[in-house]
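Notes follow once the structure below has been shown.
This part shows chain A:
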Amino acid sequence: MKTPPHAEKLITPAMLVLGLVLATVPLWISRVGLYPYLGVEILIWSIYALAFNLLLGTAGLPSFGHGAYFGIGAYAFGLTQFNVAPSLWLCLAAALLAGGIAGALVALFISHRRGIYYAFMTIAFGQIFWFVAIKSHGITGGEDGLLKIRRLPVDLGLVSIDLSSNTALYYFVLLAFMLAAVGLWRLTHSPFGRVLSAIRQSETRAAHLGYPVRLYKFAVFTISAALSGFAGGLFAMAQNSAFPDVMSLHYSGYIVMMVLVGGGMVSFWGPVVGVVVFLVARDVIGAYTTSWMLWFGLLFIAVVLFKPEGIAGAVQGWWRQLDPRRLREGARLSQVLRG
Partner candidate 1 sequence: MAVLEACDIHVRFGDRVVLEEISFAVEPGEMHGIMGPNGAGKTTFFNVLTGRVKPSRGEVRIEGEDVTGLPSHRIAARGIARSFQIMTLFDEFTALENVEVALPEFRARGFDGRRAAVGDRGFESAARAVLAEVGLAEKAGIVAKDLPYGDRRALEIAVALAQRPRVLCLDEPTSGLGSDGRARLAILIARLKGRLSIVTIEHDMEFLFGLADRISVVHWGQVIARGTPAELRQNAWVQRSNLGRLQ
Partner candidate 2 sequence: MTPPLLVLERLKKVYTRGALVKRPTFTLEADLEFPESRIVGVLGPNGAGKTTLFEMITGSNAPTEGRVLVAGADIHRVKYKERDRLAIHYHQSYQVRSFSKRVPSALLARSPTPKPILHLFDEPQFNTQDGYIGFMLDFFRKLRAEGKLVFVCLHPTARYHLEILKEIGESFLLVHGGKAVPKASFSELVVDERARGYLGPDMTATAEALA
Partner candidate 3 sequence: MSAAAVLARPETLPQTAAPLLSVEGIHTYYGETQVLFEVSLAVGAAEVFALLGPNGAGKTTTLRSILGLTRPKRGRIRFAGADVTHWPTHRIARAGIGWVPDDRRLCPTLTVAKNLSIAEKRTRFRSWSLKDAFGIFSPIELLMHREAENLSGGEMQMVAISRALLGSPGLVLFDEPSQGLAPKIVSDVLATIRRLRDEGVAAIVVEQNAEIALSVATKAAVLDRGRIAWAGEAAELRDDRALRRKLLGA
């Protein structure tokens, strides 16, 4: 990922525009034939995708079992609600922490690996977590999942805001998304993010510049897993339940597809684009055919073959191509006018 404009800013113009547009979504989403809950889902998966892309796009570390941390966060949210205290803040903190601890544990074992070996290890660990979730009936409810997770109210001491309507939840999740985006934007363009990017480009060189590469790989994996867990916690709250299927290899594959289709390798916002395209495609194509995954799969193949930098990359490319042409044409026009 190249350093984009406004990298030094905490909040960029693009962020403001995006935030404003997203804030209007509940006003029109039903009119275009979609439904408010889809907005909630898109935002939650966007947090997850941005967290995942910190690992894949910035640090270049392929994690193909990332669903595990998302799922662990979902279970942590539910279990804390049932067994500790039904506090939104506590449950979300638990989701973040559980994802982070699971991530740190795995990172301990894989951070000295590279490339395909790294990827294999992430799959193996992801499968272990998924298997444990399915088999531990007593804790996770096995394949039946954890049901009756409540949408807890936002308790601000004096006031308490109820989130049981999809619109209220949407605005809460939007806030979380904006905070996560601002935080990740800053992290990506901080010295830490620069070192991660350096490690992606050449691990050897980074080590010879004095950077303890394993420690960085450990840190970024833990951060990414923690944020994924956080997104998982929101997801449990949104769908009032937690199931093991989001931890499966399958779902772990979806997040990879979303990020790559969207253009996570070249753009910070690429993963968000990918999530929108994926979920909207699921609903729109899914309305016509049950085999919508086939069509999305074909789209994925087409992107990998023809635009490996993803939708965001393609847009960036067109933009760059467009620019000089417009300039040239403008010059020709002014010549014509003058001459």
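Quick note on selection: all candidates are chains of the complex that A comes from, given by their letters.
Things to note:
Following the convention adopted for this analysis, a contact is a pair of C-beta atoms (placed from the backbone, for glycine too) under 8 Å apart; a residue touches a chain by one contact, two chains touch by 3 or more; residues count from 1.
Keep in mind the model is a prediction, meaning the values are calculated, not measured.
Of the numbered candidates 1, 2 or 3, 1 is the chain that chain A touches in this complex. Listing the residues of chain A that touch candidate 1 in their complex gives 1-3, 7-10, 186-187, 189-195, 197-198, 201-202, 204-205, 207-213, 216, 219.
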